[in-house]
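Please find one structure pasted underneath; my questions will follow.
For this view, one protein chain was removed and the others were kept in their places.
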Amino acid sequence: MAYRAAIVGGSGYTGAELLRLLAGHPEIEVVHVTADSNAGNRVVDLYPSLVAAYADLVFHPFEPGDLDGVDVAFLALPHGQSQRHAGTLVDRVAHLVDIGADFRLPADAYEQWYGEPHQAPELIDRFVFGLPELFRPDFAGHAHVANPGCYPTAASLALAPLLAAGLVEPTGLIVDAASGISGRGRGLSAPSLYSEANENVAAYGLLTHRHTAEMELALGRLSPTSSASVLFTPHLVPMTRGILATCYARPTTEAAALGTDGLLAHYRDFYAGEPFVAVLDQPPATKSTAGSNTVQVTVRYDGRTNTVLAISAEDNLVKGASGQALQNANLLLGLPETLGLPTVGLVP
Amino acid sequence: MAYRAAIVGGSGYTGAELLRLLAGHPEIEVVHVTADSNAGNRVVDLYPSLVAAYADLVFHPFEPGDLDGVDVAFLALPHGQSQRHAGTLVDRVAHLVDIGADFRLPADAYEQWYGEPHQAPELIDRFVFGLPELFRPDFAGHAHVANPGCYPTAASLALAPLLAAGLVEPTGLIVDAASGISGRGRGLSAPSLYSEANENVAAYGLLTHRHTAEMELALGRLSPTSSASVLFTPHLVPMTRGILATCYARPTTEAAALGTDGLLAHYRDFYAGEPFVAVLDQPPATKSTAGSNTVQVTVRYDGRTNTVLAISAEDNLVKGASGQALQNANLLLGLPETLGLPTVGLVP
Amino acid sequence: MAYRAAIVGGSGYTGAELLRLLAGHPEIEVVHVTADSNAGNRVVDLYPSLVAAYADLVFHPFEPGDLDGVDVAFLALPHGQSQRHAGTLVDRVAHLVDIGADFRLPADAYEQWYGEPHQAPELIDRFVFGLPELFRPDFAGHAHVANPGCYPTAASLALAPLLAAGLVEPTGLIVDAASGISGRGRGLSAPSLYSEANENVAAYGLLTHRHTAEMELALGRLSPTSSASVLFTPHLVPMTRGILATCYARPTTEAAALGTDGLLAHYRDFYAGEPFVAVLDQPPATKSTAGSNTVQVTVRYDGRTNTVLAISAEDNLVKGASGQALQNANLLLGLPETLGLPTVGLVP
Partner (left out) sequence: MAYRAAIVGGSGYTGAELLRLLAGHPEIEVVHVTADSNAGNRVVDLYPSLVAAYADLVFHPFEPGDLDGVDVAFLALPHGQSQRHAGTLVDRVAHLVDIGADFRLPADAYEQWYGEPHQAPELIDRFVFGLPELFRPDFAGHAHVANPGCYPTAASLALAPLLAAGLVEPTGLIVDAASGISGRGRGLSAPSLYSEANENVAAYGLLTHRHTAEMELALGRLSPTSSASVLFTPHLVPMTRGILATCYARPTTEAAALGTDGLLAHYRDFYAGEPFVAVLDQPPATKSTAGSNTVQVTVRYDGRTNTVLAISAEDNLVKGASGQALQNANLLLGLPETLGLPTVGLVP
């Protein structure tokens, strides 16, 4: 294999998903995996599903020196930890892909939404916001990537064609989204229990979910006014994987003139050639994207209430996390962007 | 028992749920159940869960004469069928509770949303729209009830306190709702299959779901302007029972002044004494209502985007259908409104 | 209400289920609930589903004196704890119903299967093994009940008619059972997480599950040889509630002569008049019993392999725990055995 990869914080779900995807990647080999809480255990003791690919891989405690000479390191750490380690790693490892939230926002926005000052504000600019379909040119001149959050990936891809073309007002955007339980990670907490989550739908994080900031940042950059405001309501639904983002926006007169057919055509143009975005006539379904790096999108214009409706579906652990991280790693390494990334969902 | 009941169209899920609830009702006895497609079969062959209560009950073909002298008949029929039978039944049976959609809307709205003229427009006024928490005074002078749809019950109870007090603009209301699969009924269709619905979330009926009309009717009646416009997006989520309605509205300055705490206090006043509405500080969860006739509601004011968010949860087969039907029957018969209706959800 | 009840250890799933059931019981009032880890919190903060029935009930720390004069105390504690408190309670409270495992087995069997000596062996005989359908006469002369485990209830009721009539060999019994995840309780552990349990079936506790001892005890008492040996394999399946026990036994020649029809007739005789056991021709389904105290049972004779197959279904939290506890409390208090206990399952 051409490239050597490490995963820092590999015992959680995004780490395991990276291992699953990299098991099928022809040019990147996993040479090191850390997990402080599981250090010394074999990976397959935690994830027997990986036995055919990583029979002997063992979790190590995190030691920066162990990453020397690695081509790419994926950081799959709880928020706040990457910023503490990045100073040590940023010049030691050729490419960092931070799957966490630490380098996605400017320092002031980070402090506002996370309630604490950023520990390494001087490094933030060295990370590109890794949403290639919207910001691929930004990769030039960047060695490291801040991988977007799961909800912002889905919502931004649903709404981007509207904002970029000035078809909706950039304020008053509503993102009403549903996520599978794996979005809460592998940590132990009552709402993650099967008996609590099963046969249940509920909203959470009302008005205050931190992913709001990423959505406003990404969509604001696309907007003619350079800003956007979003009300974001996430929900938990009883499934393991998947995010559906149902988004509402107030159309400009141009969008009203286009109507649903014109908007769908605009979306197809906007995403032409993108291997991981499928624009559909019918409503997207999370199941269609399970295990794949594909995002499905559709759009409608409602003349009765003068509203634009845009919907997207993705697998929160793939395009919403580890798959997009691998897509970003491919870009950083100069590999074909699609290498090792499935585009067909596990159906049924 | 004091009263004798019949169920017309008793082999579907709303029929079975009525049988479950009536098994615990001290004053109403089920004396007759019809189901053309299952005529001749024992109820317990279709629903072994009912064996302890209805070991010998048999589905009969529908014959109007079989309902003579019945105190209350519940019609659990596909839309379009009740209006064909109502003429025969309306003076033959003391009280009809139509769980279907046939007598909920004025004739013109019915034709607009259902795409066909109403077959018995002269009877519509004889049915009261059976949402007691909002329209209890309307029961006076009515012998029959049109039971509201599952989504309109949830959405109307979530938004009613806002519209009734002029706290939000009655236009531009957004209802984004999720329903369990039982909302599709017991009919055979691909989207109802376990392997299609499991691990899947998708929207459906974009812009055109017929329950929109009921929401606009109910909320419009409460509004100072006597009208309301709603954009309604229903979703299917992988659970059997439950509806969650997440609703967005533009506040008046008065709502902004109240803020979240003031709105919650207003909701508690509005629903004071209602046995089936619980106003919560935390986000409602469908699971908390499973098997019960309770609706849980909360509300928020978002100053950042100047939006009001109202959320409700219910069991779509109980408060959203058969439980509310029984609540309405209790009212028609002069019984305590809560008789035979559980208010505690099946948790976990 | 006639009787006053306390629940000790009321914050877990069996405690919550007792609260749900007692909310509909006409003669027993809950006057006190303890939960050390949640002491001071309102019950409805943990279980919003209970808000309509217990709006003001608060969890207290366990203090034996708080139970003085209570008519019945339900102990819903982790195993090992009831035996530490029983000495204080056994003469202070009229009736104890221990839902845990502490008083089900003789002291030697307890030590063998639980790996530690029993702390109150002198009290064991004061508790009757509370499986009324099989051992109702034992209640005479007992003030306290050891409520059987969820699996032993299901397996014993499936196999009892065979052993009691000498229709199968009492050795070599195989019980292959599947349980919903709520059987693991509300404690936090990785296998209880939604993302681990969903879309997964696996066996656990191979060869060593402690419920084996209860099955051998109960079935041995019924057997002509006064003993029974059972190989028990439990599985976790992705649902919240329900146990299905599929049991295999070697028939005597008499069973072979009876055949399936004869065995079914024998089961109907054996359970005639039992309000909570339904003998079915078709295979039992856990869903049919959800939320109810009913056990469904069927039986087959396979001439091809000369084997008897017996299957039972129950709700593990009702007939498998809190429902049976209430059934036992009714018996202890001299109330009708069925009072407050639903027999119709929540379907769909």
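Quick notes on this structure:
When the chains are written out, they are named A, B and C in that same order, and each has its own residue count from 1.
Keep in mind that, in the parts below, contacts are C-beta pairs under 8 Å (C-beta built on N, C-alpha and C of every residue); 3 or more make two chains touch, one makes a residue touch a chain.
These numbers come from a predicted model, not from an experiment.
Only one of the listed residues, C:61, C:78, C:172 or C:224, touches the absent chain: C:172. Shown as candidates are A:85, A:210 or A:287; the residue that touches the absent chain is A:287. Only one residue from C:148, C:238, C:251 or C:320 touches the chain missing from this view: C:238. One chain of the complex is left out; on subunit A, the residues touching it are 13, 16, 20, 23-24, 47-53, 182, 186, 199, 240-241, 275, 278, 280, 282, 284-285, 287-292, 294, 296, 317, 342-348. Residues of subunit B that touch the chain left out of view are 13, 180-182, 184, 186, 188-190, 192-199, 238-240.
Listed here are the subunit C residues that touch the chain not shown: 171-172, 174, 176, 178, 180, 195-196, 198-204, 206-207, 229-231, 233, 235, 237-242, 244, 246, 248, 283-287, 290, 300, 302, 304-305, 307, 309, 311, 313, 348.
Everything that follows uses one rule, which is that only the chains that are shown with their structure count from here on.
Chain B has the Cα centre that lies closest to the mean of all protein Cα atoms in view.
Subunit A and subunit B have CA centres that are 38 Å apart. Under the contact definition stated at the top, the residues of subunit A that touch 2 or more other chains are 180, 195-196, 198-199, 238-240.
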